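Of the protein chains in this complex, all but one are displayed in their positions.
Our next item is chain A:
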Amino acid sequence: MQGLGASLPALLLLLLLLSAQLPPPAVADQPPWAPAVERALDPGSRLAVGAARVALHKYNFQAASPSGLRALGQVRKATMKSIPGTGQKYYLQFTTEDYRSRENAGSCLATVLYPKKKSPPAVNIKCINTKDQNQIQEEDNRLYRKLKHQTKPIIGSNIPDSFGNMEPAFEPVWALAVAGSSYMMWEKSTEKVGYFMSQVKSVKQWMRKDDSLEFDYTILLHEMPTQDMILCHMRLIWLPGRPLKVKYTCESDSHRLEDGSGMESGSAAGIIHEREENF
């Protein structure tokens, strides 16, 4: 063993070894040092994928287009920044697919900010369109006209059914449910909790005298990672080219809770959330 001069590099080496023991950036628990530094994430990691999904929920809601719905393809790039006093901000690049046909629909750039205080994530998203926008609008209009031509109110349940079957007549109504549910799922998502629309338990049309279409839905959402099935009631008003109007309440599962500790007494009726997007 040499003199004091040799122990400094040894100390540095030790520090290096210690830092190598720290978990990789893709994992949730992060050391508190250097919070404003942007950190690269494994694009396949649950935080990156979760954030991309949230961004798409907002996109699908704002697009208000049952024919233009997008599903997540692959996350290509993801970075995360912890903004002290504000929250966690994700920067994402991902591909998307047409929700029904699974054809490539173009890629998107998005930022998702999960605020420290419990409120909807703030999302900025811009997407490229591989599909002709006029064509999408045409399809929406066609869908709209078909639905408007119904003389009797549309009523349905279990769409799709237990076996994944969906009657073609109900597909437009289901697609609208996806668009409307996207609003609920966007609002409810947090960095750790995400959603999928599982099933339309029931749908009932309210006939209107004006041009809009109005539906009353009961929607089953699948919540992750709790694996809970959340029942939501959603009222939706649609007119092609206009923002989607959505009002909803979700029953909080009586067994919903944070991190497996204790028991939260759920109340059956939640708060009524109402949203109409401004142009």
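Throughout what follows, a residue touches a chain if its C-beta (ideal position, glycine included) is under 8 Å from a C-beta of that chain, and two chains touch if they have at least 3 such contacts; residues count from 1.
The rule is simple: contacts and distances are computed from a predicted model.
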{"item": "Listed names \"Vacuolar-sorting protein SNF8\", \"CASP-like protein\", \"Cytochrome c oxidase subunit 3\" or \"Carboxypeptidase A1\", matching UniProt entry of the absent chain", "value": "\"Carboxypeptidase A1\""}
{"item": "Identified contact with the non-displayed chain, of A:Tyr59, A:Tyr99, A:Tyr183 or A:Phe215", "value": "A:Tyr99"}
{"item": "Sole residue of A:Ala169, A:Met207 or A:Met229 that reaches the chain not shown, by the stated touch rule", "value": "A:Met229"}
{"item": "Chain A, residues in touch with the chain not shown (by the definition above)", "value": "23-24, 26-29, 42, 44-46, 49, 71-74, 99, 160-166, 196-199, 220, 222, 224-229, 253-257, 259-263"}
